[in-house]
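Note that one protein chain of the assembly has been removed; the remaining protein chains are unaltered in position.
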Amino acid sequence: MPLQRQKGAQMIILLKNNPDPVQLEDLTGWLRSLGLTVCPTVGVGQTILGLVGDTSRVDMDLIAALDIVEDVKRVQEPFKNVNRKFHPENTVVPVGQTGIGDGSLTLIAGPCAVENEEQLLTAAHAVKKAGAQILRAGAFRSRTSPYSFQGLKVEGMRLLLRAREETGLPVMTEILDASQLPLFKDVDLIEVGSGNIRNYHLLTALGRIKKPVLIRRGPAMTYEEWLMSAEYILAGGNSHVILCESGIRTFEQYTRNTFDIASIPVLKALTHLPVVADPCQGSGKYSLVPQLSRAACAAGADGLVIEVHPDPQHALCEGERQLLTGKFNALAGQLFSLHKIVQQGE
Amino acid sequence: MPLQRQKGAQMIILLKNNPDPVQLEDLTGWLRSLGLTVCPTVGVGQTILGLVGDTSRVDMDLIAALDIVEDVKRVQEPFKNVNRKFHPENTVVPVGQTGIGDGSLTLIAGPCAVENEEQLLTAAHAVKKAGAQILRAGAFRSRTSPYSFQGLKVEGMRLLLRAREETGLPVMTEILDASQLPLFKDVDLIEVGSGNIRNYHLLTALGRIKKPVLIRRGPAMTYEEWLMSAEYILAGGNSHVILCESGIRTFEQYTRNTFDIASIPVLKALTHLPVVADPCQGSGKYSLVPQLSRAACAAGADGLVIEVHPDPQHALCEGERQLLTGKFNALAGQLFSLHKIVQQGE
Amino acid sequence: MPLQRQKGAQMIILLKNNPDPVQLEDLTGWLRSLGLTVCPTVGVGQTILGLVGDTSRVDMDLIAALDIVEDVKRVQEPFKNVNRKFHPENTVVPVGQTGIGDGSLTLIAGPCAVENEEQLLTAAHAVKKAGAQILRAGAFRSRTSPYSFQGLKVEGMRLLLRAREETGLPVMTEILDASQLPLFKDVDLIEVGSGNIRNYHLLTALGRIKKPVLIRRGPAMTYEEWLMSAEYILAGGNSHVILCESGIRTFEQYTRNTFDIASIPVLKALTHLPVVADPCQGSGKYSLVPQLSRAACAAGADGLVIEVHPDPQHALCEGERQLLTGKFNALAGQLFSLHKIVQQGE
Partner (left out) sequence: MPLQRQKGAQMIILLKNNPDPVQLEDLTGWLRSLGLTVCPTVGVGQTILGLVGDTSRVDMDLIAALDIVEDVKRVQEPFKNVNRKFHPENTVVPVGQTGIGDGSLTLIAGPCAVENEEQLLTAAHAVKKAGAQILRAGAFRSRTSPYSFQGLKVEGMRLLLRAREETGLPVMTEILDASQLPLFKDVDLIEVGSGNIRNYHLLTALGRIKKPVLIRRGPAMTYEEWLMSAEYILAGGNSHVILCESGIRTFEQYTRNTFDIASIPVLKALTHLPVVADPCQGSGKYSLVPQLSRAACAAGADGLVIEVHPDPQHALCEGERQLLTGKFNALAGQLFSLHKIVQQGE
């Protein structure tokens, strides 16, 4: 096999039949002006340009829009810092005493929103007892409707830090805007919700701090786009990023989101960052949380984010409380057993 | 709370504001002519008609299209025979010595297509040894392109029955058209592919036979529509139907399909029929099969359909063979262990 | 620019870093045994194999599954007979006096289902008067539920041919199974519904007859897959195929389907076959039919399929009848005016 020893192409441009020679000259000239080597193969049915060099700055859409271009395909992934190819070992993100991504199973649990001190402390003690390593609860809440409860805000932050003090659990809570960063200085793990995952202003700001960040997948985001959002943070200098599968939007509406279980092994292969999953937001159905949690664990997740709702005093309904003292405790135990089996099989 | 003691509504029609009285009279008269009781609630902002009776024959789209109608919502599921509400115990489908849905884990494995006797027998012996209870292989193949290999057809059927004879394993293979039924008289389990799942002519024909049928989910099919396809078979008198999650089509194109893991616990709750999953067709990536198989098992699947490709003599590439003697054997062992843990946790 | 004068590649295989030399040799040997020329470019970061020759029989999934392969990309479309590249002039499909695809606008209209003689004849006369060139109505109906009205079947076929006799309009109606073909010998245009568009047994049978066929898009079907279904019919020898955009399934559930307007100009560019659209099935909402019909016409459709429901005697509700005598007539007039403007702009 006579091999051409040259550096492999990073991008391939497929030209239309019989491209205008002047336009082709313009295109190749422009590509070379970007510092790229252009390797053409011209044949009867198809001309292909292979581009060698740093193509991460090349605007594919611009090229695809040209009259003489049929298609543009990237050969190498557009992400670098998050790419496992260039960083084969797992990144371990330290949060409190826990190292997320170190091979253990991390449970991040707590109520959806901070409602009051009693509710939060009851939940915090319960999830700690069940084995959760990190407490989560929302102080600022991102809601589709301006008329929905937007969270206790600053007061919620205060209660959260109080719960940390009392239980010793590190805390995770969601940020909505870069201007809130000063308020998050004592938070252990900052969460970026699915509605803000394309808020590149916020991502850029998070790249400048030295604090772990958990980023949820947007409901219409491909693996690559999600990794590019992580790349924004790593490119800024902060490499402590955790990816959290939170469901995608599909035609199936029985569940609010479709929990994309394959994202866990795919991302573990593409990136060195830890990958966790939230079966509750990922499906929108409490009744599916046990089965989906087990599935995520069996698929190799580094951890799970699980909503646990206590409401001891003014319980809306008995069923909810069961999740806390009964269901979550039982589920956590089963998950740690399952994790052991999965680890042995690897 | 003053309750109105009457039979509950099965369907709800939301009318537009100030509906034309003549049209409203026409509509309610027509609904009553279908044997339904109409229970209206007329208010300032909204009039609602509750329909009591057998609404499974009511054409929702026809009603939704009326000028005076805002929306139509079904309160009860449109499926009956497959509904767990009316048949709470699990249906167990007997295939050879195995009872699919009886609490055990059934592995259905074998090559995608029958290629020749040696390939098929090698695969059959290997999957049997690894613990698979049913052999699968395609004789007639449904291909997107008319130029792709369409299977060995009748000769493939002959080889499949030969493999059954030699290994004692019952066999599953795919049917493409109702006219092929006579050829399938010795097949143990008939498979309906995702491209034929809305071929109601075929489903009706399968309802008239006494042989187990495995139906794959269509790539754009909701749980309800899938169950309605099963309903076609049960309504005809054949209750031995197995549902096989095979992935849905979404915007994410890294995997060919998105493996909808939530379908497993959702369907187990909605229907009494067994639910299995095919991680290979469900994702299109061999490298994800181990993780997705474990996940499906952890989510409560009654079984798995797994493609195992041997090719000892003229192996296209080494990697493939590993799946047979190495990977599938190891995976099967891990799945049976995992299944035991999950069963204990229930 | 030093060009390599050789026949262009039709398929590109991207290999993983440092592929095993034995496996690479196996792969290239196998590709050559298929009659393909293999043009490798091996570099530091990436090895690419370009395949020259007839790649339409190469199984991409099989190659993509190999251990040493990162990705496989097709450079040329997998469809041939339907490809505009090899057949630049529009195909005109003759149906009665009309030539679909000849630059005129064809309206195919009539009731969803044949209900009785009076209903059908009233509709037929009305759509003819409004300018429709083809009558459509369902005799055999493909329904999601086994309990829904399945059509008048053979009696419906008789009434349809009676309506053709009385109005002189050619007729279109849907086929559900290849075994029904003898019943369709007097039908002018055979319709394949979206549920049967991957029923390759039926498509193969339709390739052997000499009668125009209209194929609807499946709700999860890409342009390429849809064209491959057309390719099944053309490969069999029948080139009178019309493509009908009928909506795709997406997360948006306000409309039953999402009407993919872009499919019209895209398909007109990719294929020489006529492209029509059905705004009623494409959205599921009668109230959107006028706007979507205008849009499809403005986007360059060769025709429209529109449901027109008369019900003079036992009208379910007045609103429906308005569509026939009033709305459809007005809409048809507006569409012919619009079509003239669009044609002038081309």
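General observations
Labels for the chains are A, B and C, by order of writing; each one numbers its residues from 1.
Following the convention adopted for this analysis, a contact is a pair of C-beta atoms (placed from the backbone, for glycine too) under 8 Å apart; a residue touches a chain by one contact, two chains touch by 3 or more.
Model, not experiment: these values are computed from the prediction.
Mapped onto subunit A, the footprint of the missing chain covers residues 20, 22-23, 26-27, 30, 56-57, 59, 61-62, 64-68, 78, 142-149, 176-179, 194-196, 198-202, 204, 218-220, 225, 228, 231-232, 235-236, 248-249, 256, 284-286, 315-320. Interface residues of subunit B facing the missing partner chain: 1, 3-10, 12, 14, 17, 25, 28, 38-48, 50, 52, 73, 75-76, 85, 249-251, 253. Residues of subunit C that touch the chain left out of the display are 220, 222-224, 248, 250-255, 258-262, 264-266, 269, 283, 285, 287-288, 291-292, 294-300, 330, 334, 337-338, 341-342, 345.
Please note the rule applied: only the chains that are shown with their structure count from here on.
Distance from the subunit B centre to the subunit C centre is 26 Å, each centre being the mean of its Cα atoms.
Shown for subunit B are the residues in touch with two or more other chains, namely 220, 248, 285.
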